[in-house]
Every structure is written in C-alpha cells, then in structure tokens.
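Written out below as structure tokens is the structure these notes cover.
For this view, one protein chain was removed and the others were kept in their places.
The first chain written gets the first letter, and so on, giving A, B and C; residue counts start at 1 in each chain.
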Amino acid sequence: MIFSNLAALQVVVPLIGAPLCTLFGRGILAWALSTAVTWFAFAVSISLLMQVLCCGTINYVMGGWLAPWGIEYRVDHLSALVLLLITGVASAVMPFAYQSVAREIPREKHRLFYTAYLLTFTGLLGMVITGDAFNAFVFMEISSLSAYVLIALGKNRRALYASFQYLVLGTIGATFFVIGVGLLYMITGTLNMVDLSERLSGQHDSRVFLAAVGFLVVGLSLKLALFPLHLWLPNSYAYAPSVVTVLLAATGTKVAVYLLLRFIFTVLQVNQQPDLLPVVDLLFPLALIGMFAGSIVAIYQTDVKRLLAYSSIAQMGYILLGISMASERGLIGAIVHVFNHGVMKAGLFVAVGAIAVHAGGTSIQNLAGLGRRMPFTMAAFTICALSLIGIPGTVGFVSKWYLVLAALEAGTTRGFIAAIAVVSASLLAIIYVWRVVEVAYFANPSDGEASVAEASWQTQFSLWIFSSSCVAFGLSTGLTAGVARLAAQTLLGIAP
Amino acid sequence: MIGIGLLLFLLLTATGILLVRNLFAVVILSGIYSLLMAGTFTILDAVDVAFTEAAVGAGISTVLLLAALGVVGQEDRGRNRRALIPIAVVVLAGVMLIYAVPEMPPFGSPEAPIHVHVAPQYIEETPSVIGIPNVVTAVLADYRGFDTLGEVTVIFTAGIGVLLLFAGRRRKYK
Amino acid sequence: MSVLGNFNYVIAITLSMIGLYVLIERGNLIKKLVGLNVFQSSVFLLYISMGKIDGGTPPIHYEGIAPFSNPLPHVLILTAIVVGVATLSVGLALVIRIRDAYGTIEEDEIQALDAESGGTE
Partner (left out) sequence: MSEHLILRVVIKFLIPFIFLFALYVQAHGDYGPGGGFQAGIIFSVGFILYGMIFGLQRLRRVVPPHLILALMAFGLLLYTGVGFATILLGGTFLDYGYLSHDTVHGHHYGIFLIELGVGITVASVMIAIYQTFTARAEETTDENVGTG
C-alpha cells in the first residue's frame, strides 16, 4: 500500500508534518519532527528515483480522477532528480539547523519556525512533482509565502525589507505565471501539462500562445533570478537566517529552473517548433550577461554571504546557457548543474553559517586566520569553493565539462562564444573564491580573537555531507549525469 | 449593459487608487473595487467566486488593511520615483496581452476550447457520480480536491507566517 | 473577432496594468499592497470572463436549466482569491514590522536609512 502511494506521500507527509509541528512541537520536538519528516521524504525520493529508473515514469492520480479531469502527479527522471536534491539538502541540513536555529531564532519561535520550514519544503516538493500547471502555482505560493516569512526572521532589520521586496517581485512572478497558464488554458481547455502539450500542437503561431509563452518565461525568470530580474536575491540570501539561506539557495531557484524546463520543453516543445526557438535564443545573451555580471559583482563584495549570493546569479547563468542551447548535451549540462550547484551552495552556506556563529560575522575580515582556527570547516568550505570554480575532480567540473562540450558540439559562432564564456567566467570565479580562501589561510587575525573555536560536530556533519558529495559526484558521475542524460532525452522527446 | 457599467466603474476606482494619496481613502476604494468586482463576477455567472470576492476582498482584506493602517498611519508621503522603468514594464506587458486579444476565443462563445474539453464532463457527471447539484463545489472539493488542500495550506501558511513575524518580544534594531 | 468584441478582456488587461503600475511605481508600501490586490483581482476577471457562455447560468444543477457557464475557471479563481488574501496578510505583517524597525513605510526613506548605515553589515 505504501509503495503504490509513494508519489503522494512525498508531498503529503511533509504537509501533515507542518500542522503536527504546530500542535506538538514543544522544545526539541519541533526539530526532531522536522528531521524525521525530511529524512523520510529523502528515503521516499530515493525509492521514487529507483522506481523511475527501473520502470519509467510514475503517474499518480489524486482522488482517483484521471488525468485531465483530476490532478495528476508525474515523476519522470528530471523530477526524480530534483526531488532527490530538495530532500537531500533539506535533510542533510537538519543537524546544522539544530544549533544554528537555537542561536539565531528566539526560543519561543522555534515551533512556528520549523512549521514554516516544513511548509517551504512541502511547497518546493509539490511544484516539482505535480503534472498540473495550476497545482504548480498553488504549491509555488506555499513555498514562497513561507520563504518570505523565514527570510524576514533574519537578525538585521534589512531582512524585513529584503523579504518585502522578494514578496513584491515574487508575487509579480507568480501572477505572471498564472496569466500565462490562463492563456494556455484559454486556447486548450486543459491544465494538465501532458494534455496541454498535445492540444497545443498546431496552435504555435497563435498570438495568445505567444503571449502565454512570454508571461510564463518572464514569471519563472523572476522566480529563478535570471539576470535583470535578480534584484530580490542578494539581500534575501544575505540577511536570512543561515538555515533558510541554505535551503533557498540550494533548492529555491532550482525549482523555478525545473518549472522553466518543464514548460519550455514538455509543454511548449520548443525544440520541435522551429518558430519558437527565438524564446530560447533570447535566454542566451541574458545567461551570458548574468554569468559575467554576477561574477564581477561578486568580486567586489566584502561580505561572504553576499558574495555567494551574487555567485548564485552567475551560476544561474550557466544553467540557462545550457538550456538556451536546447541540445541534449546542453540540457545534460544544465540539469547536472542544477543538482551540483545545489549541493555546493548548500555546503558553502552551511560553512558560512558556522563561521557567522564562531567568528562573529560573515564579512571577509572575520575570516582572517580561520584556516588554522576552524581547520575542518575551512577545509570543507574550500572543497565546495573549488567546486564552484570547476576544478577537475569536483562536481563543478562535470557540469562545466558538459556545457563546454555542448557549446563546441553546436559548431556555430554562438557555441564558440558560449565555450569561451564558460571558461572565462570560471576564471572570474577563481578571483572571488581566492579572495576568501586567501584571507582564511594567509592573513593573520586582526586582534585577539583567539577564542574562535571549531564548529560543533553536528555542523561538521552537515557540512561534510555536502563537501564529500561535491567530490563523490565529481568523481563518479553515474548518478547525476546518467539520470540527467535520461531526463534530457525525455525533455527533448528522444526515446532513450 | 449593467456589465459594461460595472467595468467602467472598476476602471474609475482603479484610477482612483492610482491617484489618491490618503491611504484610508485608498483602502476604502480597494474595498469598493472588490465589491464591484464581485458584482461583475455575478453577471458572469460565477456566483461562488462573487460571494468569496465580496467576503474576502471587500470584507476581510479591508478589515486587515484598516487594522494595519492603525499601526502605520494614513499618509502616503512618498515622492514618486522615476517612472520610466515602471511605465516601460507596464506598457510592454499590456501590449503583449492586448496583442493577443484579437485571437482570443470570442467572449461568450460556446465553441471556445475551454467549453468543449474537460469542463463538460464535470457538468454532466456531477449529479450522478458525486451526487450534488453545485458543480463548482464538486470540482473544488472533489475533482480538484488536491488544489483545495493546497489552498488551505496557503492560508495556514499565512496564519503561521503572521504569528511568527509577531511572536515574542519586539526586537530592538540598531 | 475584433478587439471590441472582447471588451471584457481589454478591461481586465487595463485594470491589471494599472495595478501593476501602482505596485511597481509607488513608494508607499501599503499602496504597493493595494496595487498588488488590484493586479491580482483583474487577473481573476480575465479567468472568469473566459468561463462565461452566452445565455449561460451559474453552474448549479436545477431542473430544466441549460447551458452552464464553465465551472473550472471559477474553481481556479476561488483558490487564487485565497492565495491573494494570504499574500496580503503576510505583506501587511511585514509592513508593520518594517514600520517598527525603520520608523517609516516609504521605500525611498528605507533605502536612504540602509545606505546611511553602510553598505553591508
């Protein structure tokens, strides 16, 4: 019985965890319950992935109503991989959360904090697993609303304003998404993604369709912080509580990328409609600008959290670059980078969270001499940071390798530009990563901060899960690149 | 006819919201806007939606906005900012939509795609399979019951969020 | 069909653009939220207009009534209204907290205060 309902349990168990946490989460119980729920969801996502790998796409009909009439859950390779990322990050961060939340959030708020955390988690999962366009919007709002609140809990008052800005831009994004879905519904009469793609064929030159594409792409680009629409991101990441930053940086924008992939390829089938290719072409220059602008601004940051936030904007550029190539290799690169960037950013932000606690702040000066004082934390940080650059042996290398291959494979001038861009933006990454690492290992601590101690074992535990994954998935690419290949083939409609 | 009148009043109210500086007046206008919207929904046969819009938009939202005004004051002192980018965004989005209007299925036509796919089965099936006359309730609570679960979760999230934002002592910021 | 034939859509679009404009351009946070409300509810109008059938009635079964307007957009918009009020209440809560922390709810003043206290901290 459990196995036939796994797809539903993936979302519903975290969903029921939230009110249970409100009711019973006194003291440590809130944390324990959230840990149990996230680890259970992680186990479910693993078995979903195995099920997809063995027997193909899973369809689950909510309420027993068949697809276009009821809401359908659909797990294919792409969604299984993104589910694995979300549940993996959310569960691996829990040991770190134990201490970090205790330090950053007043005690009386813990119960509601973990409730909101579980709600964000539920929303992210729901967006990925659903096969219904409107249902995706509902879960998008669950995750966004709880994320706004979680960001606002940061210690600095700027967290409040950052959260409000995010609320405004996020709601504009979501409303654009609803307009887009509504226009598609108007010309097809259905909301189910697969049904939509079937009924849309032959209508690709309709003006309503084009407007719908525009609104969907702009709406989702706001959510994923595509370059000119990224304004909400740096402050949100910089001022949110550490645990929240980890979850959002590693998974929040990735889920928006997932939806963009879903809509561009599964619903709109851009690759099979030559007259729609301009949509993807438009992403190309934006991706390039994002890669460089994000990296260059990151170089000038004096706060590590903000530096990493701008680096996220740059990394989002890589992902969109892969998407804009609309080829199998390009998509593999994009999908692998969604996964890999999630893992490394989670590691980096956990490390920064530990540094904030133990070194008293996250500005670069605070890092002086930490290489000796917090050797394990800084070692893990460095591994993840090297991965951000794309050193061979780390996950960053794998995704950039696929992107460069895809770019050269295209054989066009554009592909050539893309390849050069990937390499040179990585050089910029070396600069901003080096600034941090240099201070940590080669600068002397300014004044008597001898009390700086190594992070607790719980934090180390979370941190090393991420940093060792950076190496493990960098050396053996079977899981990530293998699944990503199958996912890319499904998206492009090539039979695997 | 009434419909067109209501739509014009909606435009008028929205313009009022845009121009009026006193926040109390803006909030009341937004309540009126919701009420007019509810009227329009009734004319368009969406009685359930009209009911909800009246209760939520004109009722609860206005109460909450007024309660918030009690804390933050009524004055909109803001100097308007450079309007170039906002105008560009709005014009761009508006043009994109207006461009699509001529090819939209004609208003009210029974042959529009949404009236021939998915929905007819709801209308036919509901009395026999679910056994209630209100098709909207049937779709809401049953066919798309999972959406409604999401909707309840959204409202739960809002409640938790507001409580979380105000829980505990008020913090002093530097 | 001409643009005028789809009068409802044109009005809905105009309304949504007014709302969007208030949301982006005005600096007062409360006014922004009201703009958000206008923006969202005009999208509701767009959906509900789609569902209307000429000579239709509300989709509630009684003897001898035909044809029904489309119930599906109604259901979607019921959900969207709830999402709207949820967003509004979280937004208002944030505005009150911002007022506590900054002493103002004008965007330019908040930005000035942030600039005063240094780029990052």
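Observations, loosely collected:
The rule we apply is simple: a residue touches a chain if its C-beta (ideal position, glycine included) is under 8 Å from a C-beta of that chain, and two chains touch if they have at least 3 such contacts.
Here the structure is a predicted model, which means the values were calculated and not measured.
The chain not displayed here makes contact, within the full complex, with A, B, C. When the missing chain is restored to the complex, the residue among B:Ile17, B:Leu36, B:Ala68 or B:Ala100 that touches it is B:Ala68. Annotation: of A:Pro19, A:Gly361 or A:Gly393, A:Pro19 touches the absent chain (contact as defined above).
Residue-level contact of chain A with the missing chain is found at 1, 5, 8, 12, 15-16, 18-20, 22-23, 60-64. One chain is missing from the display, and on chain B it is touched by residues 47-48, 50-52, 55-56, 59-60, 63-64, 67-68, 70-71, 128-134, 136-138, 140-142, 145-146, 148-149, 151-153, 155-156, 158-160, 162-163, 166, 170. The missing chain lies against chain C, touching residues 58, 60, 78, 82, 89, 92-93, 96.
Here is the rule we use: only the chains that are shown with their structure count from here on.
When the C-beta pairs in contact are tallied for B-C and for A-B, the bigger tally goes to B-C. Per-chain CA centroids place chain A at a distance of 30 Å from chain B. Averaged C-alpha coordinates give centres for chain B and chain C that are 5 Å from one another.
Within chain A, the positions touching two or more other chains are listed as 134, 138, 141, 145, 148-149, 152, 156-157, 179, 185-186, 191. Among the residues of chain B, those touching two or more other chains are numbered 93, 97, 102, 104-105, 112, 114-115, 118-119, 122, 144, 147, 150-151, 154, 157-158, 161, 165, 173-174.
Against chain B, in their complex, chain A makes its touches with residues 15, 18-19, 22, 62-63, 65, 68-71, 106, 108-109, 112-113, 115-116, 119, 122, 126, 132, 134-135, 138-139, 141-142, 145-146, 148-149, 152-153, 156-157, 176, 179, 183, 185-191, 199, 206-208, 210-212, 214-215.
Taken together, the chain C residues at the contact with chain B in this complex read 1-3, 5-11, 13-22, 24-28, 30-31, 33-35, 37-38, 41-42, 44-45, 48-54, 56-62, 67-79, 81-90, 92-97, 99-101, 105-108, 117.
Across the interface of their complex, chain C is touched by residues 134, 137-138, 141, 145, 148-149, 152, 156-158, 160-161, 163-164, 167-168, 171-172, 175, 178-179, 182, 185-186, 191, 238, 301-303, 306, 363 of chain A.
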